[in-house]
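For reference, the structure discussed in these notes is given below.
Removed from the display is one protein chain of the complex; every other protein chain stays in position.
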Amino acid sequence: QDYTFSSFSIDGNLRVDSATIMTYMGIAQGQTLSAGELNAAYQNLVGSGLFESVEINPRGNTLGVKVVEYPTINEISIEGNKRIKDDALFTVVRSQPRLVFNPTVAEQDAASLVEAYEIGGRLAATVTPRIIRRSENRVDLVFEVTEGQTVDIERLTFVGNRAYSDTRLRRLLGTKQAGIFRTFVKSDTFVADRIEYDKQVLTEFYTARGFVDFEAVSVTSELSRERDGIFVTFRIKEGQQFSFGNLTVSSEFANIDPATYQRLIKIKSGKDFSPARIEAAIIRMENKALKDGHDFVRVDPQIVRNDRTRTLDVEFALVRGPRIFIERIDIEGNTTTLDRVVRQQFRAVEGDPFNPREIAQSAERVRALGYFEDAEVNTREGSTSDNVIVDVDVVETTTGSLNLGVAYSTNDGPGLNLGYTQTNLLGRGQTFSFNISTVSDENSVNVAFSEPYLYGRDLRFDIDLGRITTSNTTQQYDTTRDTISPSIDFPVSERGRLGLRYRFLDTSLYNSSEDNSRLVNADVGERSDNVLGYFYTFDSRRSKIDEDYSYVLRFGQNFGYIDDDPFMRATLLAGAETNALDGLITLRAIVEAGSYTVYNGGKSRITDRYSQTTGKMRGFENFGTGPRDLNAVNQDSLGGNLFSVLRLEADFPIGLPEEYGITAGLFFDVGSIWGLDDTAGGPTDAACPVVDCTVDDAFHLRSVVGLAVYWNTPLGPLRFNFTKAIKKEAYDVEQPFELTVTSKF
Amino acid sequence: CGGNSSKDIPLETFTPEEIYTRAEFDLEAGDPEEAARLFGEVERLYPYSEWAKRALIMQAFSYHRDQDYENSRIAAQRFIDFYPAEEDVAYAQFLLALSYYDQIDEVGRDQGLTYQALQQLRLVIERHPDSEYARSAILMFDLAFDHLAAKEMEIGRYYLKKGHYAAAINRFRVVIEDFQTTSHTPEALMRLVESYLALGFVEEAQTAAAILGYNFRSTVWYQDSYELLKGQGLEPGLFGANWMGKFYRQAIRGEWL
Partner (left out) sequence: CTAVIRKHGYIPTDEELDSVIVGVDTVETLESTVGSPSGRGILKDGDWFYVESLWKNYGYREPKEIDRQVVAIRFDDKGVVSNVERFGIEDGQVVALSRRVTDSGISGVGFLAQMFGSFGNLTGSALTGN
């Protein structure tokens, strides 16, 4: 039947006032209601979550509503937790002070606290919520925690593995067997979902080596008697190992000739079958189709299995993919970076055919900008069925860094270092940096600016201004060197860039003591040069197809005049890096060489010549090798017009768990510094004490073998070098230990 | 300096009114953060008092004054949930919209906040049409809406400058179809004249210019397109033309068009 109410009597509400209850019920005075509507009003009131109990009883034309409110939470506290701190635990608690206390929410909070402990490996933890009544219908909520013991993995064994040993497989897994570092390492605590991850790792390991039928059958774990250790056994079925049969290419497109794509497969039949190699071949083919301007080409691998010969034939079919276009590219989350700085990383333009490979490469370029903590690129349906919208969601990271610190370098001792770098100036992608560094006897000031897309083109403009003054390091004279150097560089091929540079250079050498060699004092004074040069850089990593090796070539020449004698400086650096034993060991070889020649009989100055900075050859002090005037009182090292060095390195893990970030490496350097224009040495203002004072500037090979320890600290990758010279000149100055920042090439 | 800080006095002993007035005093004295904390205490200690209700809205306001937009939103949302029938709910809703609106940044940057501001402003306009905040909410809604149009224009100009005329046309069409009430419609029409001409669609360019002339005859955009269509084209200023001027304008001043 129907109801109409002219008055309402609401009681029991303290905090929530009657008007609010009326709004939740949604009933107005004099409104006729069916029984259903009345019940709906009742449900709304209950649904508000504000009341412990609600009763409504219609009495004639007045509606009686009796409510009992939930108390409000005054304070929340967690007691008994040692391993996990309060603020970490509070993140999972949904009850909040000042909000209404809801028992079911409190129960759920207790459950999620227990789960937080389980993830940390403490399976025996328990959490009970308790309430303390306060005045004015308020309560304090307390979570009482008993943490219990962590559960570690005593032994981890495999059953059914014939091809690979237990230790080899154990090194793969996330779950580690508890070793002597048990309290340090977190990953040996037993956590169920990590086992699932480990199964996945095992499957990938085997399928990548041709075991196509591999199956991680089951994982059993028994608790040790004392309940503090677990024995985990992985039961696996390896199946047969397959290799590649014959590999062919077929094409649906009339204008694409399959033969040109055949050589892109780069897989020799007979090699172990691996899905990764097929994927790599597909990437190469789709990239080629993209470059040749064919739209909507997709490569579909059709695999035929012949069990008798245990080979798999693969046919790469070039098929017509779905005809989809990019409707819009929407960029979100860029709170500082300008939209165009991100958009210009996309080669695809709105309206172009949609090519997933191209979009993936663009996403890679956006990430490589270094302005974002994370750059997520995904696509969603557009306004019509054959349109797609590319969503780019970025999360900005801090791109400005003000480093203020004490720097210690084994060559130059302690020093103060103040620097400001902003790699995303005003969100325009420009870089600006300003550094002052005062290591004990070398201080430098440097300002640099760079615009990577001048005039909106792929044309990078750099300019840096700097002053370096050295005083009395290993040499008894002071030098000042001011440079202003603008340069531009641009792509000349997919992975090569050519650059042009102008440099104004003002060098002066002073405070040279009379005990220095005559040749040093001959160079006292100030001189400024205008230098023009070009540099070519090739880097295989600029658009990495899939090789597992990378190589770099840098070559440049600078030209200028000293008074009226022309000079030319050529520098070369070639480096290659690859890895062996499944990526366990990284091998690196770097050749570096430089020559500085002054024509028309001009003489090079010590500040222009190459000196032995440790970057070139490890194991020697600054100015530690190269021609030296033995007949001068201070026996100064004079540097050389030419230098060349070969550095061979091998890096490998030393068995410590990766969490420590400590790995090691062996290296072998061989090279020399030689060549002077003027070899008439001896003391400055005294006759030559011996029969012949000419300085030996011939080529003498030096070689050094060394052990490197790499340590990834939060401050950055550090490297400790311990070196021993094998072949050196008697007068060379060794430096057996050195601490530097790891720099690859 | 000022009296003892109110942090260390045991607040339990004070009446809600005293804490409230103390908080109001801090707000006037230019310490909105402390005021917000005290308003919170009123609500925590005396959840049922009339003061708790007023303290909650004042807390939202203080956080906003302190530019702590996140907390201001939480407080305003709590007020809306607890006191939907209250007359101050309009203000709470308005504060919520303001918290997004004040963070809207330059056109080139993220527009996520603009969407949020638009949604909240729409709630203020629809739920509280006759409150005193509705009028300024409508004004701010138009401004935020204009801001979204500006973003579409920015991207349209990006593609126009790079010579991808079809992409540019689509972006300018979005402005004309979805944002015709904004201040960008005249420029969008003129950019369409430029793009269609560049592709060789002369009648389309004329249609666009006609619409521009009909609706925005007095604007400078109509002059530009009229000139363009008559074939004289625009004479670029002396300073802007050479590469030095271009470098200064683009790399330093950031006007990259």
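Per-chain numbering from 1; labels A and B assigned in written order.
As a convention for this text, a residue touches a chain if its C-beta (ideal position, glycine included) is under 8 Å from a C-beta of that chain, and two chains touch if they have at least 3 such contacts.
A quick note: this is a predicted structure, and the numbers were derived from the prediction, not measured.
Looking at A:330, A:352, A:529 or A:677, the residue that reaches the missing chain in the full complex is A:352.
Summary of contacts with the chain left out: across A:239, A:275, A:491 or A:566, the touching residue is A:491. For the chain left out of this panel, the touching residue among A:295, A:464, A:506 or A:696 is A:295.
In the full complex, chain B makes contact with the omitted chain through residues 104-109, 143, 146-147, 150, 153, 157, 160-166, 169-170, 173, 176, 183-184, 186-187, 190, 192, 194, 196-201, 204, 207-208, 211, 220-221, 224, 228, 233-234, 236, 240, 255, 257.
Contact between chain A and the absent chain runs through residues 293, 295, 323, 325, 336, 347, 349, 351-353, 384, 386-387, 396-405, 407-409, 412, 415, 417, 419, 422, 424-427, 437, 439, 455-459, 488, 490-494, 498, 713, 715-718, 739-741.
As a convention for this text, only the chains that are shown with their structure count from here on.
Centre-to-centre spacing of chain A and chain B amounts to 36 Å, using the average Cα coordinate of each chain.
Across the complex, chain A meets chain B through its residues 14-17, 19-20, 22-24, 72, 74, 97-99, 136-138, 327-328, 332-340, 343, 349-351, 426-428, 430, 451, 454-456, 461. Partner chain A is touched in their complex by these residues of chain B: 40, 43-44, 46-48, 52, 78, 82-86, 105, 108-112, 151, 154-155, 158-159, 161-162, 164, 166-167, 170-171, 243, 246-247, 250-251, 254, 256.
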